[in-house]
Every structure is written in structure tokens, then in C-alpha cells.
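A single protein chain has been removed from this complex, and every other one stays in its place.
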Amino acid sequence: MRIVTRALIVVGSVLAAAAVQAHHAFATEFDAGKPVALRGKVTKVELINPHSWIHIEVVGEDGTATVWMIEGGSPNALVRRGITRDSIPVGAELIVNGYQARDGTNRAVGRDLLFADGRPLFFEGTRVSE
Amino acid sequence: MKHSMTRLHRSSIAGAVACVLAAAATLPAAAQTSPTGPLTAWGDPDIAGVYALYTTAPLERPEQFGEREFLTDDEFAEIERRRLEPREFNFESDTEPGTAGDVHYNLDQFALGANEGVNSPNRRTSIVTMPANGRIPAALPQAAARREAATARTRGRQFDGPEFRSLTERCIVWSQTLPPLLPGGYNSNLQIFQSPGYVLIQGEMGDPRVIPTDGRALPENLLPQWNGTSVGHWEGDTLVVETAGFRPENAWRGSSDQLRVTERFTRVDEDTIEYAFTVVDPETWAEPWGGVFPITEMDSVLFEYACTEGNYGMANILSGERAREREAAAGQ
Partner (left out) sequence: MRISTAGFVLVAAVFCGACASDEADGDTVEFPRAAGGQPDLSGVWQAINTAHWNLEPHVPGYPVLLDLGAQFAVPPGPGVVDGGEIPYLPEARAERDRRFANRLTEDPEGKCYLGGVPRSTYMPYPFQILQNEDDILIVYQFATGTRRLFVDGTDPAPLDSWMGWSNAHWEGDTLVVEVTGFNGQTWLDRAGNYASAGAKVTERYTPLGPDHLQYEATIEDASVYSRPWTIRMPLYRIVDEDFRLLEFKCEPFAEEKVYGHLRKPGTEFPEEVRSQ
């Protein structure tokens, strides 16, 4: 039973419940009381460890542009599924729902990352099969 | 094809000898057995590859199984049915908004959820098989005393600076990459790379262990290392690795610097290695304990895991705490 990770074979989530073993406690870095909903164009993509960071430029109602850093996960499993540095083009518009950094700076953990048309980032649609 | 004999490697000599003897009369059972499975070009058992550590069995045996090590056929069939059930990526948040549990990226978004869809089938009721009840023995009192002393040393200072934060936050070591290797949350994958006289074992988020396989003993006076020091040798088809000399700050599962781990890697079929381990630490557990589980080969390579280089998180945690302190001071 060779596991071919190019195909996206995902199995039952009931098993050996993979507890979220976070690199760190996100609640110490981000504030559950500061939810954010952001929309902006990608300026930089850091698919890095221990966490990816996607930079988006958010234009406020008054026209001023602010760059937000959005925290995500390790990219190592994405690499196994064929994701490359070109998978999120610079200039692509993203929608981010998440929580802002505790220190009030323009950083957030991205609870949900979507393209402007509502598709989740990295994978087309919600069903993944061979 | 044999490795050229321009270099004296005990393992290549042993391989040559083993091949000769295997063709001759059978050896007494008590003697070192010859490997029977696939071999590397120089005659060592071939265990190389990239493996996923996830398996269906839990670490410790649920109490309802008592001392039963194996599932019944019906129980196994049910576990297999659930293991093989296709699952969709879940992009809908199922945690309560505004709670600490919701403050996290979506694992599925980064394909890190559900063990990346890789779970080795497992007929056992647990990973731990020794002691007979399949549960890790209770820790000795000195282990609790060590933990309490460590906590007391840093009480109230955990956010002063980076030094007293966890080893994973500091990007020093992930305990899931230390021996014994146990399945963890994500990136719980392993590379085994072989060359004559050496086996390299590296967890995806961990450091490389370059293990000589010439059967040398562990030196008496080991320099403590985060990953300990490992030595190995071959027994038939099995790579046996002994590791000791861990730094006391590791405190893997509350253990001390006396921790010694024995690992056994045996290929059981073309995609599967059986991984068995024994843990000994007389300063933490009154008896040795250990377990066994299969690890499954992945058709993949492990990408670089440069942790401290990208550790924005540490700076963010500290600056977040500084902001909270300022707010608290301003509020008074």
C-alpha cells in the first residue's frame, strides 16, 4: 500500500485524532477578541517554516494601503501535493478571516484563506479525490 | 553489486560474508542471522525511504482491551473501514468563533490535517506493548520532583524572554523527532538514508542522526546532545539503534538525562517498516517500556524544515506580551 502523495487521498478523520500540535500556542500571539476580515492583493508569499506568511495589501475606505502579514501552516505537505511558489501569484486578491496580533500590529492568523471568488486557497473546490 | 573493497567497512564485509554463508549450510539459530529481504548495493538490508509515522492504533491501550494486544478480525475490519473512508478537506471552521480554539490556521488548508491521509493499518490495540497492559508506567516520584523544580525555576518568567519558552517555540527540538519516534500532530514523517557503514534518520521537523552501523558501543562519557548520540548494528534484517546522552532539558515525557532508547527497524514488505522501541530511564520509570507500530513509505521527499530562520512567532509572542503588559499598566 504505497502512499502516493501526488494524488490527494484523504482518509477518515475519526482515527487517531491528530491533536493540533501547534508550533506554539497561537492564542498567545493572536487575540481571540480581535477578529478581522480582510481583503487585499498579494504582495509577497513566504511559504516557509515553521509557518507560512502571506502578505496582502489592504486598501482602506480612505484609500490608504496597509500591508498585513497573514500566518498559515508549514508548507511541507503542500510541496508533496505539487504546490509551488507560483501557486499564489503576486497580485492575486485574497479574502482572509482571522484574528489580529495581540500587539495590535498588522498581523493576523488566517483562519480561512480564500481567493476573491470564494475558492479556498491551494485546492480547487472542497472535494479532493484522484 | 558489491561496494568496491578499496575501503574497509565492517558492514560491507559482513554483507559479503553473509551472502557467502547464506549459500552454505544453515547456521545455528543462536548465531547472527543473515538478512533475507532486499539488500542495498553493498549488502545491508534496504530500509531506505521516506515514511509516514501515522497509524490507526493509539499510543496507549484503551482500558477496555485489558491485556489484549491484538484486535479481533471484526474490530480490525471496522478500523480499516474508517481508515479507508474518503474524506473531504474541511474548509468550514468547526471551532467556536471568538474562542482560543478558533485562533489557528486551518490544517486542511495546508494539507496538514488528518495525518495527510496516511495511516498505517495496524492490528494492534495500541502502540505501547510493554508492559502487558499497553500503558506507559507511572512515573517515579523523582520525575515529578524534577518537573516541579523546573517549573519553580521559571515561574512567572515564561514571557520575560525566549529562554523559558518551550523547545518547539524556540525552534530547538520537536520531541516527536527524537527517539523513540512517535506519531505527532503534523509533518510526522521520517527519512531513512543509507550509505555503506551509516544510516541517517531524520524526522521531517528534526535534526539528522548519522548513525554508524559498525556495531561500536556507545562511549561511556557522552557529550549531552539534544538528539543524544546513536550507534547501530544489523541483526539479520533489523537495524538496531541505541541512543543515549540526551540533554536534561529535553525532559522527553518527563524523562531525565539517563534516558536510553533502543529502536529496531525491520522491513516487512515493500512499503512497510516495522518500528519497535524500548525506553529505559531508571530515574523516571521503574521498569522499561516500549512498543511497536508499522510505518508506511511515501512516494515523496522531505522538504527543508528551517525553523529558527522563519520564527516570526517568537518575536510576535514576546511583543504581544509586552503590549499586554503596557495595556495592563496603562489601565491602572
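Here the chain labels run A and B in written order, and each chain numbers its own residues starting at 1.
Here is the rule we go by: a residue touches a chain if its C-beta (ideal position, glycine included) is under 8 Å from a C-beta of that chain, and two chains touch if they have at least 3 such contacts.
All values reported here derive from a predicted model rather than from experimental measurement.
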Out of B:V240, B:I295 or B:M314, the sole contact with the unshown chain comes from B:M314
Among B:C171, B:A244 or B:I273, contact with the omitted chain is made only by B:C171
The listed residue (B:G37, B:G101, B:P137 or B:P162) that touches the chain absent from the view is B:P162
Residues of subunit A touching the missing chain are 47-48, 75, 79, 82-85
Those residues of subunit B that touch the unshown chain are 1-10, 40-42, 48, 153, 157, 159-164, 170-173, 193-198, 200, 202, 207-208, 210, 212, 214, 216, 223, 225-227, 229, 247, 249, 301, 303-304, 306, 308-309, 314-315, 318-319, 321-322, 325
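Heads up, the rule we're going with is that only the chains that are shown with their structure count from here on.
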Subunit A to subunit B, mean C-alpha position gap in Å, rounds to 27
The subunit B residues in contact with subunit A across the complex are 52, 54-58, 79, 82-91, 93, 97-100, 102-107, 109-119, 121, 165-166, 168-169, 171, 176, 183-187, 204-205, 270-272, 296-300, 302-307, 309-314, 316-317, 319-324
Per the touch rule, the subunit A residues reaching subunit B in their complex are 1-6, 8-16, 18-24, 26-33, 35, 46, 48-53, 69, 71-81, 98-99, 101-105, 107, 109-113, 120-123, 126-129
